[in-house]
Every structure is written in C-alpha cells, then in structure tokens.
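Omission of a single protein chain aside, the complex is shown with its protein chains in their original locations.
== chain A ==
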Amino acid sequence: MQYVVPRNFRLLEELEKGEKGTGDGLCSYGLDDSVDDPVNMEYWLGTIFGPGHTAHENRIYSLRIFCGKNYPNQPPKIKFVSQISMNGVDPETGVVSAEQIGVLKNWRPSTTMLTLLKELRLEMASPNNRKRAQPAEGLEFPARISRSGERSESMPW
C-alpha cells in the first residue's frame, strides 16, 4: 500500500516546520490564531518579503491561506491582504487565481504552503511583474469576510 500522510498530520508537519523557521526567512507562514477553534487547521497567515531590485523591494506582503478538507490533494486558496498589482492576482480582492498562477495550476500533493509562497515570490520578480507600478505601501485589500463574520470554504475571507 502506498504511504500517504493524512491531511491533518501533513498540516501539523507544515506547522512545525513553519514554527521552526523556514531558512532564509524571505517567506513565512503560521496558523491564524484568531480562529475560535483551530483544530481543523484551515486558516493560515503568510508573509512574503518583496524581492530585491523590483518594485516590491523592502515591502512585506501579508497573505491569507485556506486549506480545505481535501488539502493537499487539492491546492489551498490564497489571497494577498496587502495590496499588490500583479498578473494572476485579482485587483479588487487580492485573491490569487488558481488558473493563472503556475504553482496552483500545477499543484501536486507534495507541494507545500512554503513552496507556494516561494513560487509567488518568484512570480513577483518575473519580467511581467517586477517593474509594475505598485499601490502605496501599507494599503490592504478589503477584507471580504461575510457579514456575520462566519468563514467557510466557499467564502474563507
């Protein structure tokens, strides 16, 4: 029988790795502690330190990540909290397009949240994005959490 790590234990592994630090510190992530009952480990926060010699240099981008029930067989959902102008990122909401961004489109169960953040960072430095005019630093996309404050797979933010 093939060796498969179930979702929850895979996420616990990723959590431990994220808590220990991810090496170069250019991308980091952790569980969103503001959730009442985090036992399902669905809501995560990430940061990307803008790549040097680009329009993103010295900026710290915050992101939200949602890992559904079928993670890691299905990719997570991810959105920028910090405003950014970038191909494949919805200019109104900051949601990263699963169709346009390669790492989501070509997602494999072995891909991790860290890989995802690192790939997005590479994308920020790609010829299409590196010199794009950016919104003022510190602005955020509107938080589109449903009015009741409830979050779910269909509306994770």
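As a working rule, contacts are C-beta pairs under 8 Å (C-beta built on N, C-alpha and C of every residue); 3 or more make two chains touch, one makes a residue touch a chain; residues count from 1.
The definition used in the following text is that contacts and distances are computed from a predicted model.
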| item | value |
| --- | --- |
| Choices "E2 ubiquitin-conjugating enzyme", "Mitochondrial import inner membrane translocase subunit", "DNA-directed RNA polymerase III subunit RPC3" or "Trafficking protein particle complex subunit" - which one is the UniProt name of the chain not shown | "E2 ubiquitin-conjugating enzyme" |
| Option touching the unshown chain, where A:V5, A:I60 or A:A143 are the choices | A:V5 |
| Positions on chain A where the hidden chain makes contact | 1, 3-6, 8-9, 12, 15, 31, 37-39, 41 |
